[in-house]
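Dumping the structure here so I can ask a few things about it.
A single protein chain has been omitted; all remaining protein chains appear in their positions.
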Amino acid sequence: MFYREVGQYKTSYAADMAIFPILQDRIALAIILLIAFVLIPLLGSDFLLNSVLIPFLIFSLAAIGLNLLTGYAGLLSLGTGAFMGVGAYACLKLATSFPQVNIVIWILASGFFSAAVGALFGLPSLRIKGFYLAVATLAAQFFLEWCFTRIPWLYNNSVSGAIEVPLRTLMGIAITGPTATSLTRYLVILSIVVVLTWIAANLVHGRIGRMWMSVRDMDLAAERHVGLSDDA
Amino acid sequence: MDLLYKIFIDPFVQMGTAPDLLVQTLWDGFVAGALYALIALGFVLIFKASGVFNFAQGIMVVFAALTLVGLHERGVPAFLALGLTILVMLALAIGVERLVLRPLINQSDFILFMATFGLTYFLIGLGQLVFGGNPKVMIASDLYLPSGAIEFKGLGGFISFQKIDIAAVIITSIMVVVLAVFFQRTRIGRALRAVADSHQAALSVGISLEQIWVIVWFAAGIVALTTGIMWGARSQVDFSLEIIALRALPVLILGGLTSIPGAIVGGMIIGIGEKLVEFYWGPLLGGGIDTWFSYVIALGFLVFRPQGLFGEKLIERI
Partner (left out) sequence: MSDYLTMLNERDGGIGGAKIVIQECETGYDTNKGVECYESVKGRNPVVINPYSTGVTLQLIPKAAVDKIPILSMAYGLSASADGNRFPWVFNPPATYWDGASAFIRHAADVEGGFDKLKGKTIGLVYLDVPYGKEPIPLLQTLSINYGFDLKFYPVPGSQMQNQTSLWLNVRRDRPDWIYLQGWGAMNPTAVKEAGNIGFPMNRLIGVWWSGGDDDARPAGAQGKGYSSLDINGVGQNYPVIQDILKYVVDKGKSQVASRDKVGENLYNRGVLNTVLVAEGIRAAQRLTGKKVITGEDMRRGLETLNITDARWKELGMDGFAAPINLNCSDHNGHHGIYLAEWNGTKWTKASGWIEPMKDQVQPLIEGAARDYVAANPGWPKRTEACDKSS
């Protein structure tokens, strides 16, 4: 669109299959990362960081997850909100039960809990298709919402039922809790989003991504010819 | 042991010792079922004719009710307000067809579904802007809807039948019969069924898709208005009514997305099942389980019939 994309030849398979084969794309990516990591912290106000960019990053990450599920694998799901909640509560329980371990590890680990719950609610997709599946995943939404308010163990039996975010540090700097500055939170969240996006992009360009796309396009054929079952 | 007793025996003991409460629960479930069926009908109508899963059905219910009450607040007499609201729903149908459906004619179902998402938030904003966010009282008495209850003493206690509930059941039945006759007997009904079968074939026979879509969204709008009046009369008119539409979704997947009898039967099963379970087994789990239990019921049926009880079987070919 902005520049000609032809004329750059590759001499190895690895170079050809790269995610960003075009030089201009790579430069653009570097510029965006520079703006995100350097410029915005220098110039951004508290309000911009807290109320605009942090929610933007968080929702983008959730959207990438949903994109993998619905865009690449073709499985309609309306339960993403509930799964976000599972991740959040898992992190809370892990962080408060094991305060010595660094919280960034727990943030990444809670993804596995979310994945497990997601897989459980995804089981119906073996039989159900289309909008029926979308509504079935809505069951996750309602059931998990009920769990979050009804199971006191999940919110640490707090009298008011509200979550109090504990103070946690990374290398001596506070990153969660009321004393964490928005700048530190922004940088931590940005780093996590960049890493996970990189992983997702690689997944999608690889074998697993191609399997998902074949299930999306024609799952009967995928089952028969590629030799995989609908469990993907 | 105590837990097993509580799950398997106690509820039935309770049913036996307090039969008036059992009948009351069954009646409440029946009424809820009728109302869910009404909401589900709106969804089914649009899905049958245009293949669009109208997420905005819930907010259309709220919007229709708000328009009715809002007009009445500004001094318009009740039945004139009713007529004007019907016209507003027609205008909405035309607007949706022009601005939302036509530009997206050949797109996939999912994109149309997301478009209705957008429509939902647009209507929420518009409703708040025009009518304000305060809850309003439905003008039930002005529309000659009865209030109060009939109490039937007996079976060890009493069973109260709210008159508005009886009216709701009657009106729902009339609506279903009218819609069934409309679909089966009239020319437009035949055209709707043709469009539901295949857009291409219908076009080739000379049926105007645009007209059909306006008609079907208008019909769904009327259903939404009726739903809004009934639900609003039982509690009040405000934006949390929209969430009730989400409660009707298990009805849809249980009965099948394309079937009117399915919406009715599904509504009954979910309505009665939900109330029974919530009343007799709910306290074991701390209450409030009817928000998600209806999905469990629906999912249970889906395992045996993935297209719902009456839905069209998907025939997939490679």
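Of note:
Labels A and B are assigned to the chains in the order they are written; within every chain, residues are numbered from 1.
The criterion applied here is as follows: contacts are C-beta pairs under 8 Å (C-beta built on N, C-alpha and C of every residue); 3 or more make two chains touch, one makes a residue touch a chain.
Note that the coordinates shown come from a computational prediction; the quantities given were computed from them, not determined experimentally.
Only one of the listed residues, B:Val13, B:Leu126 or B:Ile243, touches the absent chain: B:Ile243.
Interface note for the absent chain: among A:Phe47, A:Phe98 or A:Trp198, the touching residue is A:Phe47. Within the whole complex, the absent chain has one touching residue among B:Phe183, B:Phe279 or B:Phe310, and that is B:Phe279. Residue positions on subunit A in contact with the hidden chain: 45-47, 50-51, 142, 145-146, 149-150, 156, 158-162, 164, 166-167, 177-179, in rising order.
Counting the whole complex, the residues of subunit B in touch with the unshown chain are 14, 18, 21, 24-25, 28, 32, 132-135, 137, 147, 149, 158, 160, 162, 231, 234-236, 238, 240-241, 243-244, 246-247, 275, 278-279, 282-283, 286-288, 290-291.
The definition used in the following text is that only the chains that are shown with their structure count from here on.
Inter-chain spacing, taken between the CA centroids of subunit A and subunit B, is 34 Å.
Residue ranges of subunit A in contact with subunit B, taken from their complex: 70, 76, 124, 127-132, 134-136, 138-139, 142-143, 145-146, 150, 218, 220-221, 224. Residues of subunit B that touch subunit A in their complex: 53, 109-110, 113, 246, 249-250, 252-253, 257, 285-286, 288-289, 291-292, 295-296, 298-299, 302-303, 306-308, 311, 314, 316-318.
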